[in-house]
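What follows is a set of notes on a single structure, which appears directly below.
The other protein chains are all here in position, but one chain of the complex has been omitted.
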Amino acid sequence: MALPRFSYLVPKNLKEACLMLAEHKDKSRILAGGTDLLIKMKNRIVQPEYIIGISNIPDTDYIRVDREQLVIGANARLSAVAEHPRIQRYFPALAYAASVTATVQIRNMGTVVGNICNASPAADTATPLLVYDARVVIMHPEGERNLPLDEFFKGPGLTVLKSGEIVKELILPLTAGRSSSNYQKLSARGKVDIAAIGVSVCLLADENEIVTQARIAIGAVAPVPKRIGRVEKYLEGKGLTQASVKQAAQISMEESAPITDIRATALYRKKMVEVLTMRALSSSMEQIRTK
Amino acid sequence: MTNKQNPDTQQNVIGRSVPRVDAPHKATGKALYTADMKLPGMLYGKLLRSPVPHARILNIDVSKASSLPGVKDVIIGKDTPGIKYGNWRLFPQTQDEFPLAMEKVRFIGDEVAAVAAIDPDIAEEAVGLIRVDYEELPAVFSVDEALAPGAPLIHDEIEELEGNISIDRNIDVGDLEAAFARADLVLDDTFTLHAVSHAYLEPCAVLAQPDTEDRLTLWTSTQTPYIVQCLLASTLGLPENHVRVIKPHVGGGFGGKMELRPWDFCAAFMARRTGRPVKFVLSRTEELATGRRRHAIKIRSKVGFKKDGTLVAKDFEAYLDGGAYNSMGPTATFLCGNFGAMLYRYPAYRYRGYHVYTNNPPAGAMRGFGAPQAMYVSETQMNIAAKELDIDPIDLRLKNAMVTGDAIEGVTKISSAGFVESLQKVAEMSGWKEKHAAMPPNKGMGIGCYSFISGGVFNWFNTPYHFSACEVRAYDDGTVHLLTMASDIGQGSDTILRQILAQSLGISVENIRITSADTTMTPKADLGTWGSRVTLMNGNAILDAARKIKENLAQIVSLKFNLNVIHEIAFADGRVFAKLKPERGISFAEAVAMWVTANRGRELTVRGYYTPRDKGLTTPAYSFGAQVAEIAVDPDTGIVTVEKITTAHDCGTVINPMAVEGQLEGSIQMGLGYVLSEKFVMRDGKTLNTTFLDYKIPSAEDMPQIESCAIETYEPEGPYGAKEAGEGLAIPTAPAVAHAVFEATGYRCKELPITPEKILRATGKLME
Partner (left out) sequence: MSKVNITLHVNGDTYSIAVEPWRTLAEVLREDLNLIGTKIGCETGDCGACTVLINGKSVTSCLSLAIESDGKEITTIEGLSTQGDTLHPIQEAFIEEGAIQCGYCTPGMILSAKYLLDRIPEPTESQIRQALSGNLCRCTGYNSIVKAVIAASKKIKLKKPLQN
């Protein structure tokens, strides 16, 4: 299964990469870790004439955590994110999701940003990023723009990136207060395949354990990984009880529109949305209680 | 572990976990597999495969491909001698394949053309330039469709066939009606067993090198170099002796590499036409989409019991989805029937087995060949009956278990059976009595048993030669050279056979050099690695040769020490000596040196042979075993975790404990995949999951705790009492896990695999 032929361009920095993208438009693709793009190319799903290799650009694989935010650079590997102690501490859902994406080897090669730009509805890291209110910083030849991650996905494999644009980094605000978050994944074999379903939850609660802010996102049950606003609104202002968790899970299930494909049926996926939402919320409930 | 009944034991090579002879090369990256091999001037081959499941070929235009710079040859069916082939040479009408399609294509992936070019990319590009005009025909993708009135005939060119049934097998034992009349409980169940992939890690590859005087050499990833040699010779129209097939290291086969394959032929044919070596390496996509599979079988089984649990009768009907060609279907059809009646005594048994053509990718031999499917049914019904009769499942089995000396009339005899002992041992090891009926919620314990052949006696390949042969050359430096066509594909035969020879000659394993699986250098024949035949059959050929060496050397010692005729001569610790007076002896090396002198310069070389004559109607020996699975089910997701697997098994004498353990553990991996996670997703004959991402084989994280015990019976027909280990073990995991799942959830699976969704549906957690 050979790769199709292409020219390989080496930008010195991300700005140059943007210029190259702008010049070659849809005849070009960014290559970071390569774990998604190269497979697509082997299957002739895409055949770019120009590959813009960014993985060796210095100072792009940073992971910075300060008092305000976490910033993940374009080339930060999934394994680096999974093993970063402060991501594990402050963004446990993301660290966990990164640690269960694919295999050890793929995690050493693939990037979180690349995973997001690939825009698979099933990407493990997508839902944690959504519930952490991640913002995407996009660089283009004239400058930068940024937008919330939940405005970044357009459809399966599609993002809002325009010609000449590249994602520079992801920014996650450090949520204050008594927050708890987790990621629940369902896999049919071991722990290493593309999520049949994934649910992420991030809750902020006050001293009385009333939810002040709820974020919930589900992967692989819609054309894009998405936040479920109805559940978030339902939970905000309520205490987490078995009943409210059950009801929230029910709403989750109603809001999801999974398809049947070779990995799972729609019916099963829908049911698993309920199960995983309950587990995610119950786990958060526990975390809040023990803080 | 000693062999109580073996008088020959003076040193313990048998029963020793001798490390594999080829392990260091494999651990250091030195072992050569076919794809690693290169020759000067080598061309790269690629195949054009049919994109449609059933069609007539109207026209093939290769002009653009041929004229692509770098392309050295393009061939289609019409360019070839057009000679059919198939493994079952004894019944020529079953030989239904051409190397490249002639008039028709019969499954998506059927090979239509081949290209040889100076690099693989050019070859691939050229394949894309070949234009084929197909006239599509109606296609069928299931046994039901293939047998429906008006179904298209897949092999209309075979005159002897009516409809799409290519083979049928009948077994009739006893009076079925009368026997059923005596039953207090009759179960009547239909099961659907599915197709799975061998998923060997090394995709098929071949390298053909042309030689002068119309000869050629083929290196190929195969389990059966002899079969490839014979069939390649016949399809090329060459004498067998002109075709040399050599087996390099092989990365697993499990039955999927025991035939002549189109790329073997195309490589050889194009090598001859171009005068250059030609290499093909298949991709994983090709393997998963178009490679051989385990037969999908629909089995209806009616079985009768008395209320005390005694079996009275069984009526077993199987329809095998053979796919587009027979491959090893006839064997699967027979063994399914044989094994429907194994393990327990059935006073009456009827089997009707039908191998049906469909336009699916062809099924072939796969570890167990029909027995795993048959025994999934048998074992599950035993468990159903146990429930209905309120008898413990192990007790029910003990009540009916086959023992040494039993027979299935007209079918087979059981020369050694440690089945009862296996059942008792596995019950003890797993704590069955205390735990089985008292598992905590969402946990279950289940049992599955097995038996399997140690090679078959039936000469379906119609070889005029011995089933197994070897040559042993002894040297005056105390070393020996063993030459055998037996094929080590990872199961370790190169090591095991050396152990057998070492034990017999009383020399160390390290002093035995082995040359194996080269059809020119190793004596005719060895039928190959399948049906678990190598240890027993080639092992016996080795013992035959060893006997002859020993006879020759005994003469030397007898003469040298003027031994009284009553003396037994022993071979041990590198010496040849009078057993009762060990000081009257010399070293093996010296004895050989003297023999050479006594024979005026002749090299001490002997041949050993084995063909199972008068060894029953099916196999010289059966293995037996029992396995208990403990599982946990997540009641909300339906996901099953297999926690522990306990096995007690009878493979006769254990020649190499580490190798047997390895076979057991590998079998469990395969069995788990079969029952829980592996399946092909098909749509109109097209395979949708063609990567390991979507065709899920168990990983290191999926394996349970494994405990096992070998029950050592002594098989009279086996070398040092050994019989098979490694194919039978692939059978019990599926029914054991299925039984455990039933115990935990109430879901009785009659259509594999068990999926989380099926469990949730059965437990009412998933409603439309």
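Read from first to last, the chains carry the letters A and B; within each, the first residue is number 1.
Criterion: a residue touches a chain if its C-beta (ideal position, glycine included) is under 8 Å from a C-beta of that chain, and two chains touch if they have at least 3 such contacts.
The shown structure was predicted, so the numbers you read here are calculated from the model rather than taken from an experiment.
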From B:250, B:341 or B:754, residue that would touch the chain that is not displayed: B:250
Omitted-chain contact residue, chosen from A:1, A:147, A:210 or A:262: A:1
Contacting the left-out chain: of B:199, B:289, B:485 or B:592, that is B:199
Pick from B:667, B:687, B:713 or B:755: which residue touches the chain that isn't shown? B:667
Contacts of subunit A with the missing chain: which residues? 1-8, 31, 34-35, 38-39, 42, 51, 53, 55-56, 79, 102-106, 108-109, 190-192
Mind listing the subunit B residues that contact the chain we can't see here? 17, 19-20, 22-33, 35-36, 198-203, 249-252, 254, 281, 283-284, 489-492, 658-659, 661-662, 664-670, 691-693, 697, 699-701, 703, 706
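Basically, only the chains that are shown with their structure count from here on.
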Cα-centroid distance, subunit A relative to subunit B, in whole angstrom: 45
Show me the residue ranges of subunit B that touch subunit A in the complex, using the header's touch definition. 120-121, 124, 283, 285, 636-637, 639, 676-677, 681, 688-689, 693-694, 696, 698-699, 701-702, 755-757, 760, 765-766, 768
Okay, in this complex, where on subunit A does subunit B touch? 1-2, 186, 188-194, 262-265, 267-268, 271-272, 275
